[in-house]
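The structure under discussion appears below in the form of structure tokens.
The other protein chains are all here in position, but one chain of the complex has been omitted.
Read from first to last, the chains carry the letters A and B; within each, the first residue is number 1.
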Amino acid sequence: MSKEVNSESVSLCPLSTPAATEQEMLCIFGTGDLGRSLGQRLFQTGYKVVYGSRRPHSCGPLPPGTQVQTQSARLVFVCIHRENYNFLETLAPQLKGKVLVDVSNNLKKNMYPEANAEYLQRLIPGAQVVKGFNTLSAWALQNGPSDASRQVYVCGNSLEAKQAVIEVATKLGFTVLDRGSLTAARELEDFPLQLFPEWRLPLQLATGLTAFFFFYLLIRDVIYSYVVNDKDISFRIMASLANKVFPIVSLIMLSLCYLPGVIAAFLQLYRGTKYKRFPDWLDRWMLCRKQLGLVALALASLHVLYTLIIPIRYYVRYRLAAHTISQIKENKTSPFDTTMAWRTDSYYVIGILGFGLYLLLGITSLPSVSNVLSWREFSFIQSKLGYLTLFFCTFHTYLYGWDKFLQPSSYKWFMLPGYMLSLVVPSVVLVLKLLLLLPCVDSTLTRIRQGWERTDPEKKKKNYQSELAVCSGLCLLHL
Amino acid sequence: MSKEVNSESVSLCPLSTPAATEQEMLCIFGTGDLGRSLGQRLFQTGYKVVYGSRRPHSCGPLPPGTQVQTQSARLVFVCIHRENYNFLETLAPQLKGKVLVDVSNNLKKNMYPEANAEYLQRLIPGAQVVKGFNTLSAWALQNGPSDASRQVYVCGNSLEAKQAVIEVATKLGFTVLDRGSLTAARELEDFPLQLFPEWRLPLQLATGLTAFFFFYLLIRDVIYSYVVNDKDISFRIMASLANKVFPIVSLIMLSLCYLPGVIAAFLQLYRGTKYKRFPDWLDRWMLCRKQLGLVALALASLHVLYTLIIPIRYYVRYRLAAHTISQIKENKTSPFDTTMAWRTDSYYVIGILGFGLYLLLGITSLPSVSNVLSWREFSFIQSKLGYLTLFFCTFHTYLYGWDKFLQPSSYKWFMLPGYMLSLVVPSVVLVLKLLLLLPCVDSTLTRIRQGWERTDPEKKKKNYQSELAVCSGLCLLHL
Partner (left out) sequence: MSKEVNSESVSLCPLSTPAATEQEMLCIFGTGDLGRSLGQRLFQTGYKVVYGSRRPHSCGPLPPGTQVQTQSARLVFVCIHRENYNFLETLAPQLKGKVLVDVSNNLKKNMYPEANAEYLQRLIPGAQVVKGFNTLSAWALQNGPSDASRQVYVCGNSLEAKQAVIEVATKLGFTVLDRGSLTAARELEDFPLQLFPEWRLPLQLATGLTAFFFFYLLIRDVIYSYVVNDKDISFRIMASLANKVFPIVSLIMLSLCYLPGVIAAFLQLYRGTKYKRFPDWLDRWMLCRKQLGLVALALASLHVLYTLIIPIRYYVRYRLAAHTISQIKENKTSPFDTTMAWRTDSYYVIGILGFGLYLLLGITSLPSVSNVLSWREFSFIQSKLGYLTLFFCTFHTYLYGWDKFLQPSSYKWFMLPGYMLSLVVPSVVLVLKLLLLLPCVDSTLTRIRQGWERTDPEKKKKNYQSELAVCSGLCLLHL
């Protein structure tokens, strides 16, 4: 919105239209970007629009002495900065009984103690404030629904007021989502400001792990062979090294999706109740599992592509040819090794199956897909198939290692090969999960999750506190 | 829900909150898992919650003699087992005029003749029963919307009652879908219990076919070469064999997606009307076409991955090298075969194009995508492009066969090669489809599908019966 809303006179500019008579009249306060984009759109859709502004100079050539009865307009769109709301207070009488649509956004989160819409409602208690349209892009406000701006979120305390706004929104071609009462305004005002909040942690983690393993393997493979064997294999950095780092990070992150669940289970077993809140770090962790998984999936896909281009890489082709040639030169052909065939094939196949399941998990986490699933179906896929995926991927890595675990040659400079490091967390998760699947443990856990609570005296007390956490003060009434 | 709801005293526990005054009061019956999770959530969202329970002992330290006016709460969430509904009957007077939200679920489908909600309505006719919240996971009830639990389905006979519940649900952050009157309750109560019902058949079919072809090819390839040539190629089971089974099953299942449509068309042609119901097996078959197709797509994708890893497999590399070496040893180089180049290339390319189209079909069957398509667009893709896909994939297989059809060598132990078997159904489907595309046939079919009916006397009678099936008893009224 334009900054220079500061002069004192207030102007209202009606959009006279061919058949103005039978059209609903809307009023827009503020001739900033938002106000004008919205007005243009409303005008094109066939509404009669009246502008309210304090910038007469910006109002162009004016037919003198025209009067506008504001009362004719039931809806008033407030497209001015929160700083200028106080100016609206002066209009309180005129705005009494009107529906004020607060379209405003702030420059950053938590700038003010209360949401703009709530502030506006407080200023003009006589009006019915509805928060809405603020989640749309200026482009969408001007040209109608587009990709990320198909939905208009509205919230407000008066149902009729909301209904009126919803009518306008649908007429503009938007889909409307009612977010309940005005208390949701803050959430709606924060929405346009957010930039993948729940992706931060997973992405940082991915970056961190990638960086670490990159340098780790750089030292272990490239630099080592340069120092010790005095051989320059730096060209491997581009593809070979990356193709080691990605799967490692991917596997670790996949296992990190399932670790918190296991921890939570053991915590519930230990506490003997499900009604105690988890520590915050665990809650936060659980809430970004989906993102963790998707980032891991992305890395896994890269790993797949990197693997599939192996045979067309110059380096690989050269080595294969060289191998063949050397065989001929020395005139000794290595015999066919069936074990080797079994081993590599199963290594690849397990990998493929793991990746296939992984893709399935990714697809079912698409909003439209998960929406049509019952949560039983969803948890079946995400939990059961999820662990199966983890198992496949871990097994895939073990097969990769095969007997290298025993070869001292693979421990250069006392540094373990990368894939061994990547196996630690997944193995732990799988073992813990196995423990949880033991009949006795499983049954207890199930009962706890169905609300049952262990009741040894001193637990009981805790139990009460937890209960208090639920209803914070209980009383008895005999009907 | 906790089983031990059985003592006789009834307790109501209000959650006293900072600004309890201006908050709406909700009542929850049942302090089982569901009740407490829901209560906690409602409480956090800023509602004043009152618990109704028959377990005073679970109500913790009680401020003596507190009184709660139930009438203050308009909404009552019923979170107790259906078995205990009769206890509610005793409260009928207090519950008169209230909105009862039935959150209950059953342990398995069709346990009772009527839906819980309808049963509740019958017990307490004075109240307005709304079914809702039962499709959410306990986790979502406790911590708010998550993947598969973003939507709350509600149904009920009173619009106002539903509106009130919807208000609460949206305030909790859920998206609400109104499923109409209380008759939909059964459907809502079955929803949380379902576990991919419409996927059963396709998955069983896939498993069956896969198993059959696996053993068929196991005998034909591995065992045969072991017995006859005394050569152990068991290592091929892992990748080579699977890479034969998957495409075979995939192709067959793809064709099975289109077979019922063709059958239906011929049935309509024969009957000369579209107003007769199809036999049940055909209906069921048609209803799981989408799932058939998606399973087939999954198998096709596996086939693609299996094919792409061929060149990095040890066995393949070894064979190639061995071939080169042998060429040198015998000092005769096989000349370049242009036909062979054409053949293999077109074989691969057709496969790729088929798979590409296949992916397109898969993507358009995503709910969110098919929702934005007009059904004309949808049927264009699923039918026209679908048949094109089937044609490509079939042609791909024929190219694979090429001249092997004529080589007696490929008929070991009188067993046809797998791909030949896989070609039967698709070929049939394609031929039948071609017949349907003949102008004369096509036009007739189109007219039938537009409601036209063949009208030779004795058909006419059938025709009537079919009409009766539509309106079962007609009458004439001259306005």
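What we mean here is this: a residue touches a chain if its C-beta (ideal position, glycine included) is under 8 Å from a C-beta of that chain, and two chains touch if they have at least 3 such contacts.
Computed from a prediction, not measured in an experiment: that's the story for all the values here.
Undergrad: Among B:44, B:207, B:368 or B:407, which one touches the chain that has been omitted from the display?
TA: B:368
Undergrad: Quick one: which of A:140, A:205 or A:357 touches the chain that's been left out?
TA: Per the contact definition at the top, the residue touching the missing chain is A:140.
Undergrad: Among the options A:111, A:211 or A:321, which residue touches the chain absent from this view?
TA: Result: among the candidates, A:321 touches the missing chain.
Undergrad: Spell out the interface residues on chain A facing the chain that's missing from view.
TA: 1-2, 9-17, 32-34, 36, 39-40, 43, 46, 49, 51, 56, 58-63, 66-68, 90-91, 94, 135-138, 140, 147-151, 163, 167, 170-171, 173, 175, 191-196, 232, 234-235, 238-239, 242, 298, 301-302, 305-306, 308-309, 311-315, 317-318, 321-322, 324-325, 328, 366-369, 371
Undergrad: Which chain B residues would touch the chain omitted from the figure, given the whole complex?
TA: Against the left-out chain, chain B lists 159, 177-181, 183-184, 274-275, 290, 304, 307-308, 310-311, 320, 323-324, 327-328, 333, 336-338, 340-346, 348-349, 352-353, 355-356, 359-360, 365-380, 382, 449-452, 464, 467-479.
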